[in-house]
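This is the structure, below, for whatever I ask next.
Missing here: one protein chain of the complex. Every other protein chain is in place.
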Amino acid sequence: MIQAHTGGTGSAALTLSGVSLAYGEGARRRAILHDLSFDVEAGEFLCLVGPSGCGKTTLLRLLAGLVRPDAGSIRVDDAPVEGPSRDRAIVFQDYSRALLPWRTVAGNVALGLEGPGARLPGALREQRVAELLETMSLSHVARHYPAQLSGGMQQRVQIARCLAQSPRLLLLDEPFGALDALVRQSLQDELARLAKVEGKTVVFITHDLEEAIYLGDRVIVLAANPGRIAAEVQVDIPRPRHQLETREDARFLALRHQLFGLLAGH
Amino acid sequence: MSLSRTPGRLRARLGEAAAALAFALVLLLLWHTVAAARLVSPVFLPAPARVFDELGLQLREGSLLEPLSATTWRMALGWALASCAGVCLGGLIGASPPARSYLSPMLEFMRPLPASAIIPVAILFFGLSDRMSIAVIAFGSVWPVLLATVHGFASVEPQLLELASSLRMRPGAILRKLVLPGAMPDIIAGMRVSLAIALILAVVTEMQASQVGLGQNILLAQRSYRSAELYAGILVLGVLGFALNQTLALAEARLLRWRR
Partner (left out) sequence: MGRIVPLRAAWRALAVPTMIVLAWEALARAGQLPADTLPPPSQIGVAGLGLLADGSVLVAAWQTLQAAVGGLVLAAITGVLCGVALGLAPRAARVVGPSIEAMRPVPAVALMPLALLFFGFGLSMEVAVVSFACIWPVLVITIAAVRGIEPRLLDVARVLEMSARARLVQIILPAAMARIAIGLRLAMGIALVVAVTVEIAIDPRGLGFQLMTAQQSLRPDLMYAWLAWIGLLGWGLNEVLALFAARGVAR
């Protein structure tokens, strides 16, 4: 296994050791995840890629603290995960059901600034919302309702809301899976840039191998039934990456060849 | 292209509006002719002019004001009580699956019960009083709001609840920011149905209890064969129903403008 961590700073922001989870009762009990162990360095962009049924989404829900593992431990900054925390923001795949349809774009972003431990004075809050809208190129639709926006724009709103939370860890569940190719590419580049600029630790789930290699500092390939680690590779392609050149880079193609069989074989 | 089309479309729409108005006038003329030719006895069918005269007289004298405000007040009070009780009870039941499984079947059983059937029960408890009317109106119009609220609270998007827990929102905030706005379309639809029922029950209970109001007015007019007054009363009730429904439709459009 390759041990060089180009993207991270060297200290583990997230540690999984021996995590297992099963659903169902009695004879129908089925293992979803089996004995998963890996670290994510602070500031690292980790991509998890796997076929459907490998428990990707379940894994992300575990990291968010929405579900508890049956066995093993999950630690964030050396503290065990015991439930959801504002330090870990989650971007859901189904953007249409993850926004409040009765709030404007600005209102949805502000949601990330509300709640316990996030009491900003009104003026500061508005300023922060405006900054985030600017960052995600949403300023011109600030007063629109989600139903008036395209899927790509709705997903931008969701990302902006997650950034508003000022999380240490950004968890994304196939966020661009439902978007068309051009929109997907521009959002990929923006996310990659933002993650590095803001120094966020990112766990990004996808079923698209190329997307995983393109975005990640490291890629973990999961195998299905039950979900377990099949391979782990370091992506030593310098940033900023480029949609055309990176995808034609020899290292990119080599990784793609190396991992393709693993995904197709299952 | 669009320049030449817009006036054309406008003209077509104006033409249709004129045709619709003309049709209404034809109906009125038909009524007038039938009444004037005495095809139907004026005891049953007064000429439209007599009805409008009667209405004008009531407006000028101010004699319309008392029954109109009495009916509207009872209806509004009963409806407001029903809406509050319906949203609170419906929210409690809808938010808790066990409460739903114990109470929903009973509520579904009571829904098809004609609301007016509890008039005698209310008379038994309250006598022929205003309290009786308001109790009947409130009880009869609570069901649509109640059942709609149960449905609205029970069908909150589960992913939004996960979002709430990942934002560590408190129960109060979840209720205020997620559940209530999410259930609002259902609640408002229920309240509109309830308002129509409330008006009906206000009219019926007035007739039953001989209380001042539009319902009693038309019943008395019929008993003394004052047909112009009877028709005028029906007209006023129609306008009241229309105005109430329009007001709520407006409120709905404003509150739910996010639904595109």
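By letter and in written order, the chains are A and B; residue numbering begins at 1 in each of them.
What we mean here is this: a contact is a pair of C-beta atoms (placed from the backbone, for glycine too) under 8 Å apart; a residue touches a chain by one contact, two chains touch by 3 or more.
Note that the structure is predicted; figures quoted are calculated from it, not measured.
Just so you know, the chain we are not showing touches B across the whole complex. Only one of B:T33, B:S69, B:S155 or B:Q222 touches the absent chain when the whole complex is considered: B:Q222. Only one residue in the set B:A20, B:A36, B:L59 or B:L250 touches the chain that does not appear here, and it is B:A20.
If you put the missing chain back, the residues of subunit B touching it would be 16, 19-24, 27, 43-44, 101-106, 109-121, 123-125, 196, 199-200, 203-204, 207-208, 214-215, 218-219, 221-222, 225, 227, 230-231, 233-234, 237-239, 241-242, 245.
The rule we apply is simple: only the chains that are shown with their structure count from here on.
Note on chain placement: the centre of subunit A and the centre of subunit B lie 50 Å apart, centres being C-alpha means. Of all residues in subunit B, only 157, 159-160, 162-163, 165-170, 173, 177-178, 181-182, 184, 256-260 touch subunit A in the complex they form. Across the interface of their complex, subunit B is touched by residues 61, 64-66, 83-86, 88-90, 92, 94, 97-98, 100-103, 111-112, 114-117, 145-148, 165 of subunit A.
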